[in-house]
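If you scroll down you'll find the structure; I have some questions about it.
What you see is the complex with one protein chain gone and the rest in place.
Labels run A and B following the written order; every chain starts at residue 1.
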Amino acid sequence: MMALCRNAFARDLRPYTLLGIVIVIVGVIDHGTGFFFRGATLFSIMQIFATYGLVSLAVGLSLLVREFDISVAGMVSLAGAVAVLAGARDPWLGVGLALLVGLVGGAAQGLIITRLGLGSVGVTLGGLLSFQGLTYVLTGNQSISFDHVELALALNAPIGVVLSVRSMIVIAAFVLAAVVMQFSRVGRDILATGGDRRASTMAGVNTGGIVFGVFAASGLLCALSGVVLSYGLAAASPAALSDVLAPAAAGAIIGGVSVVGGRGRPAGIAAGVLVLCVLRSGLNAAGASADMLDIATGLVLLLIAVLDAPELARRLTEWRLHRRGA
Amino acid sequence: MLLSARGIGKHYGPVEVLRDVSLSVRAGEIRALCGENGAGKSTLVKIITGNQPADSGEITIDGVVATIRSPADAQKLGIALVSQELSLAPNLSVLDNIWLGNETVPLWHRRRALAERARAALDEVGLEGLRLDRQVGTLGIGRQQLVEVARMLTRDARILILDEPTATLSDVEIAHVFEALRRLRARGHAIIYITHRLGEVFEVCDSVSVLRNGALVGDAATGAIDRAGLISAMLGRELGELYPPPRAAPADGRPALSVRALAVPDMVHGIDFSARAGSLTCLAGQIGSGVTEALRALCGLNEAATGEFTIGGRRVPLRSVGRARAAGVRFISENRAGEGIFLRLTIAENLLCGQLRRFSRGGLLRRRAMRTIAGELAAAVAVRPARLDVVAADLSGGNQQKLAFGRIIDGAMPGVLLMNEPTRGVDVGARAEIYRLVRRFCDEGWCVVMASSDLEEVMGLADEVITLYRGRVVRQVGRAAVTMHGLLADITQQQAA
Partner (left out) sequence: MTGALLRVTRAASPALLLRGGGGGALLIWALLTPGFLSRLSLLSMLSAISFVGCVTVGMGFITISGNIMSLALGATVSAASVVFMASLGAGLVPAVLIALLFGAAITAAQGVVVGYFRANAILVSIAALTLILGIAAHLTGGERIYPGGDGFAFFKGRIWMLPFETWLFAGCALAGQAILSFTRIGRDIIMTGSNREAARTVGVDVPIAVIAAYAIAGATSALAGILLAARYGSGDMDIGGGYEYRAIAAVLVGGIAIRGGAGSVLRGCAGVVVITVIEMVLRLRGYGEEWQYLITGLVLLGVVMAQSEGTRR
């Protein structure tokens, strides 16, 4: 029994365990009205998932190689703006251009980080502000609307009760990431790079290329997220900076990605994001305010930051011996 | 000859580190490569593995001249190095690690397709029972090394270079490695085996090459040389000039420091020793003997240390750097860039960093006094006071180490000075200067304890030697009774020939 519990909370299974717990709790709060299990609720959960999933995946990828891409929020809004502006005539042109911007922006950051040997936080901070600034300039600091409302409707129309084109795109991206991580050399090299970069380089892995590629992929994922979001809302706006980064990081971290690198899977990240989505929709249903979700997210992030901290064990030994007075 | 290097020469700037060195190894031969620290072993290996170019000489493989410009070239020629720093990703499985960095693996593949060859390679190195999905970080160092050897086999390596593979292993693990080596030899691999443990040379190697000061001084079959011959080939010259003359131990040599039942989980298993004021005590032992850990524990740097530590009869709490310092303990680390020196701070800042308390009144610092004292300290350790505002990163290794000594001088009563391998990575000239500094500390009444794996240094410098093996004290002997053979026998626990 104990072993079962321990296994359930081991890093690889943790996101799924948490997801199960959250679903049960929300089900209980529900007082058996069955609200939670209605199609509409599941649909809304998947819609929220579609909003945050890709950004979480992007942040998670960067954490896997022991870096931290904090520019994600900026790229989401930049790509959204580009897509809406360039897609006014031809939506596909908007998609293509936005994805290109994401790829180039991410790759540029990756290049700076690997070539100049700089810390990713500093570089992506610059990226965040630059992308965000570019968005403000492009949109003229106001929300711009997208004329293809029919596209927005199509993106959000329920498919098979729970899904929509929007959420299916996000799920497809997760599946693709999972396949790459599981079945390709690149996936294994990403994990190795995050686990021990020096050792991986010595073993013959092109770690610089891996880090570069991860940032490019992160940019692309954020751009895709921005496109899907802005087309789905039929609008783009220079959104506030921080409201995306926190839930995105939380999703990845709850999903079992370690901030010290080399651990985590796309499927886990998906589960981690779903935990937050279920919580949000459950709290809504229970009539609790959105603040409670923030507080819960913050606490979980803090808890995991401490659990993952490299000197936690050292301090615990110290305190234990101190208490014993040895 | 499978591999043959002839007339290899190499300079680092004006320093000649290799001079006309030749080394060859046949298929089905294990050749030991011996030499002191700094004899040129690692440079030679770097040249053979393509990590550094040679200035002169040539390398042939199967009699054909080979150009090895990069590690990739070496890999293609079937040369593989298992260095002390393993190149395994601890978070990945055995299977993934074996194929990590191998360019012949297709971009898209199913792991199962690779499992068979990995299995065969693991069997070859004697890891028949190891599951392929086991996470490498959960294996002991010995089996990790064998996984790395297996990786090299899957890359068709014919020439394996192992750099001190047994330094951190237990007996059982060592036996495993030896068994694997014999098996590889039987299959026609050529192996270059670098080691400090002379017993191993005779146990597992067929031939031995000895380097000293960058030159080849011995090349023999192990049957044609004995242990004493090997040791004298390695040392070659008299100890002496480098080391300051020892002072007759002070008559009143009161025990300044005593340690009882010092333990660090898994590393140090309850050691007892004492050391006198005004004398230099060496803790001698190999990597993994617990020497370093014991020393760090006394400095308060190990959070799991237990035991009793007294200075002049007063108990010093373990596990707190601050309280150890308050009791007069000072520490000099071997890892200068990592924890010894603030590379980006100035010389003055480095000299004063441990003694700001002296200059603070209610938390405020007296800058003028600091300046004066920094100048005095610099002069005391022979660093030019005019350079006080130079950043430490611009100094040579020897001068950086002098800063570490300078910061010890803080007007406190002579206390206990603990040093871990104080001359690692320091050139010979600066070494002599550092040895003189150490001796001066002793003369001023400090109780100096030094951990070292460099036996020549131990013999030349120590007033008293404590040998450790596997976390336990073997013996504590006075200077007069120290012999190289005795030390070697103690720290390797193998019978001297």
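Rule of thumb we're sticking to: contacts are C-beta pairs under 8 Å (C-beta built on N, C-alpha and C of every residue); 3 or more make two chains touch, one makes a residue touch a chain.
Only a predicted model underlies this, so the values are computations on that prediction, with no experimental measurement involved.
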- Give the residue, chosen from A:Y16, A:F131 or A:Y231, that touches the chain omitted from the document. A:F131
- Residue among A:I25, A:L42, A:L103 or A:L118 touching the omitted chain: A:L118
- In the complete assembly, which of A:L93, A:L153 or A:A309 touches the absent chain? A:A309
- For chain A, which residues touch the unseen chain? 68, 70, 112, 116-119, 121-123, 125-134, 136-137, 139-141, 238, 240-242, 245-246, 249-250, 253, 259, 289-295, 297-299, 301-302, 305-306, 308-312, 315
- Sites on chain B contacted by the missing partner chain, in the whole complex: 299, 301, 321-322, 325, 331, 333, 338-345, 348-349, 353-354, 356-357, 360, 363-365, 367, 371, 388-390, 393, 407
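Here, only the chains that are shown with their structure count from here on.
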- Message: Using mean CA coordinates as chain centres, what's the gap between chain A and chain B in Å?
- Response: 44
- In the complex formed with chain A, which residues of chain B make contact? 71-72, 75, 83, 85-92, 96-97, 99-103, 105-110, 151, 303-304, 306, 319
- Which positions of chain A touch chain B when the two form their complex? 183-186, 188-189, 191-192, 194-196, 198-205, 262-263, 314-315, 317-318, 321-322, 326
